[in-house]
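With one protein chain withheld, the remaining protein chains of the complex are depicted in position.
What follows is chain A.
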Amino acid sequence: MYILVLLVPLLSAIISGLFGRRIGTKGAGVLTSSCIVISAIVSYYIFYETILNSSVTYIKLWRWFDSELLTTYFGLQFDSLTSTMLIVITSVSALVHIYSIGYMSGDPHIPRFMSYLSLFTFLMIVLVTSDNYIQLFIGWEGVGLCSYLLINFWLTRIKANKAAIKAMLINRVGDIGLVLAMIKILDEFGALEFSTINSILSVSGENKESVTIICLLLFLGAVGKSAQLGLHTWLPDAMEGPTPVSALIHAATMVTAGVFLIIRSGPLFEGSPLALIIVTILGALTAFFAATTGVVQNDLKKVIAYSTCSQLGYMVMICGLSNYSVSLFHLVNHAFFKALLFLSAGSVIHAVSDEQDMRKMGGLIKSIPLTYTMILIGSLSLMGFPYLAGFYSKDLILELAYDKYYIIFAYWLGVFSALLTAFYSIRLIYLTFIMDSNSRKEDLLKVHESSWSIIIPLLLLAFGSIFVGYLGKEIMLSNVVSPIISNLVKVVPLLLSLLGALLAFIVYNNIIITEYKLNISVKIIWFIRNLYHIIYTFFNSAWQFNYIINHFFINNIWKFGHLITYRVIDRGILEIIGPKGISKVLIKLTRVISNFQSGMVFNYALIMIVFTALFLSGVSML
């Protein structure tokens, strides 16, 4: 039963991938969806057994690495963290599979798409169920690979290729951190199983500095995977893939792997205050950065992508404040409402003939009211509107951040991001659904609600994003002590969210009118518009991160690679002391030597006599 949750997605991936042509597009869709649904049912059963009946299960499958220093098993570990993650992964994945049947219809490569999705689900399950770091690393790399394949699904587009390579390479930077952390752990603890490491940590006080190094390296891995500040640039670009992929991989599951890694390594992080503070600060900065950037994006999917980045920042931030279960709780809620948002966005894009730019939409509320409702539910949940899923986790995160007065900085960034989150959510809704339409007439006339296989996942996810927070809080937050702070502070995030939402309405209702009405002075308006233009450009280009990284890192490394390693070392030093130089010297030498054989008899005679004389004198010397 427990192994079934792994095997069924693998089986569906293999069948759909290898025999996709036999079973056809419809067969592949139905087969993979039903397989993932089975896996989801199994994971609910696992959830029931391990959490509600509180019986943690360990399964050792077989020996893998077996040397004197290191013995690693293929082992599965089902504790509360794993089974919670399993619920998220399999549920969202099953819904996305069903959604893809409708969304991808007409595409000639549906079996391949379904196979990739199932393979991704399998590898993600491997990631969360493993009981040691090495097996976790299989899943970690595997989901990166699947992300590459899926972003690059429409492989004839150059932008998709570029985005996929970017995602792969930036993730690889983080993976190096994880590998180094594993080596350091092996060096320090002599084992890679979580249980062994935790027991060693609880028994003996380990070397503080090496624990800090391990934590920072692990965090580097998480930064890459969870798109935290610095290595976040791949996430918005990854929106080149199909929308279900963005929903499954870049919102609900894969990007949470970094947070999962931090939660899993929680006992290690507890041993290093420095690492915790760095985690908090980077998480808070990510939340703030992504929120400011999300405000001015015009691409429907990129707004949601930056919001994902921002929410991941919240999760990482609260991990840094040692509240891992709250982080997990937010992860679960976020998975539901962000998948809902993405899938609804996909539905919108589907309705308006694959147009992603929000400036060319508008007025869709009349033609696709159901999708509008879904996005509204998702957005309200994201904003932390009371009684929806996001409220339970987001407010708690902010309260707990406020409680830690030594790093109050994180709280203010978080609160301000909450305001911006509300702003861009409402802006998205306003531009897409409420404002007068900017789209072409023939497109607008064709707008229609999508098919049942798109609607049903949306409805289920909407239920999820309404009720998961309420249902999950007793289960997941039973060990969290709510901080004692005044009621005013508790209401602040909500008030700021409402303020942000209100601001969005005001700004987008009146932006055109004010420009004409405020006829104060041409110069002042010119100045304000200029300033606005600069700020807008700065935020719209995501704080110029791409530019900075390309200009200062990538460019120099390219140049270094071309000038130093290629021209100087490969074509220069190595060739001179290597093949070309040696052959040149030898040829010259042999030419000189063969010149002695001039064909002239008297020269031969001279040489013979000289050397005979030398030989004789040498012999006589002996």
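Methods note: contacts are C-beta pairs under 8 Å (C-beta built on N, C-alpha and C of every residue); 3 or more make two chains touch, one makes a residue touch a chain; residues count from 1.
Operating definition for what follows: contacts and distances are computed from a predicted model.
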Hidden subunit of the complex - UniProt protein name among "Cell division control protein", "Trafficking protein particle complex subunit", "NADH-ubiquinone oxidoreductase chain 4L" or "Electron transfer flavoprotein subunit alpha": "NADH-ubiquinone oxidoreductase chain 4L"
Option touching the unshown chain, where A:I158, A:I484 or A:M600 are the choices: A:M600
Touching residues (missing chain, whole complex) on chain A: 593-602, 605-606, 609
